[in-house]
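Pasting a structure below so you can have a look.
Yeah, one chain of the complex is gone here, protein chain that is, but the others are all in their spots.
Entry: chain A
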């Protein structure tokens, strides 16, 4: 396939672009294989780029001799193009439609994108099981490295080297694996070193209609009980894929309504049920974390395939418990290991717990432990063809992280900007990080060699500072969020610094759901002021150093966070 076949009209003159909350732009529209480009006329001083992959739905309307196209983007932006000439209009619309739904991964922009400042292969960090085992071995001696899966016979989607409890023989592991969908037996997601408890995840067991039992499973159970540990029952609230997608779409629709009355707005917010999902996800994660930390029991979390809500819960629980996950680097590592890569597998057996009733999500083709980003994030809220495979589970996760960041504003090293960027890149990206559904696909496409990594870009100093939270200070305690509805907010309208990401029209900023709709300049200015107050005036800093003040000047207030943070009194998290 050639891109040129899909582009019916490459250039149209005199196109008017209108966006919410921003001035209109008139200029020349060009369609390239991956981008929509509008350069303003007559002066040509403004160039607006849009990654075509970002387009979620195209609506065209022809009226007389001109037509208009409404582009609903995956990042919830809505663009309106007025195009003179009906034929051009239809051509442009169908070109965008065709280009935005190209099936082949290898045709996507990351395979062509070569940012000058980045090298390929930079920022790809494969996990080494042996190294992780060493870390684990330093904390406990209950596990051993096993070669039971060396020929992928136990589980085709797990790596060859796995870590099993020291007391469990290889053939027991192999037999027990057959009791799980796709062979994905319980793996260690997180080892809570404080009291030696473990957070595990797996796919669902296969008892079948006859309530088949697995002797190996039960036999191992006996070993665990003999170790004298308690186990936790984790009732997970349902976060089904399809309802979640619908909830997302309904919420976005509600946010798009121009001037609803307060009643109508609250009614639509309520009927979207999104905040209910957020609350459910947070409380489930809290429950799991509480079992690990407070009650000293190990927890097994599983959905149907263990690739959606399961990851949501295990990743959030780690964020709640482990301070290391709350740094920019640690969060990246968490995403890599919980959401993207097949994590190095620690096999161990625990009593099987109440499942997360994950809905009828179709099985990803290569059923791996990572989140099938390409399936789940193929379409966003606006797409008319709401597929069965799409589900904004990752968005739900980001929203929960945002809720945590609101309740513990000093405890996460990264800010809202990172969460927004991650969402955007999961849905339409110039980088390869979120491409494909599984490790197997990634290897086939040779992503690591052929696409740039988002992490590498985020690591660049000029980028990195945008994602940092100026108020961060290390907080060694678990973060117990408030689970009351009064404590949960719609992700919008908190001050965020200006986005000047490349290749996009300058948006206005208001959290996630309303970010293109409601400009909030005042909040941005206030944020800048806050940054200035906390970090000290940058310019004066440099000036001061220029005049020969020795040594690096630490950020103002940095040393004081710990005191004020923990001085807040008997909050659950800090008390």
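One rule holds for everything that comes next: contacts are C-beta pairs under 8 Å (C-beta built on N, C-alpha and C of every residue); 3 or more make two chains touch, one makes a residue touch a chain; residues count from 1.
Basically, contacts and distances are computed from a predicted model.
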TODO: Given the options "Proteasome subunit beta", "Trafficking protein particle complex subunit 2", "Myotubularin-related protein 6" or "Serine/threonine-protein phosphatase 2A 55 kDa regulatory subunit B", say which is the protein name UniProt records for the missing chain.
DONE: "Myotubularin-related protein 6"
- [ ] Check each of A:146, A:407 or A:438 against the chain that is not shown and name the one that touches it.
- [x] A:407
TODO: Considering the whole complex rather than only what is displayed, give the residues of chain A touching the chain that is not shown.
DONE: 255, 259-267, 269-270, 273, 275-276, 278-279, 406-411, 471, 479-480, 482, 484-490, 492-493, 495, 514, 518, 520, 522-523, 525-526, 529-530, 533-534, 536-537, 540-541, 543-545, 547, 549-550, 553-561, 563-565, 567-574
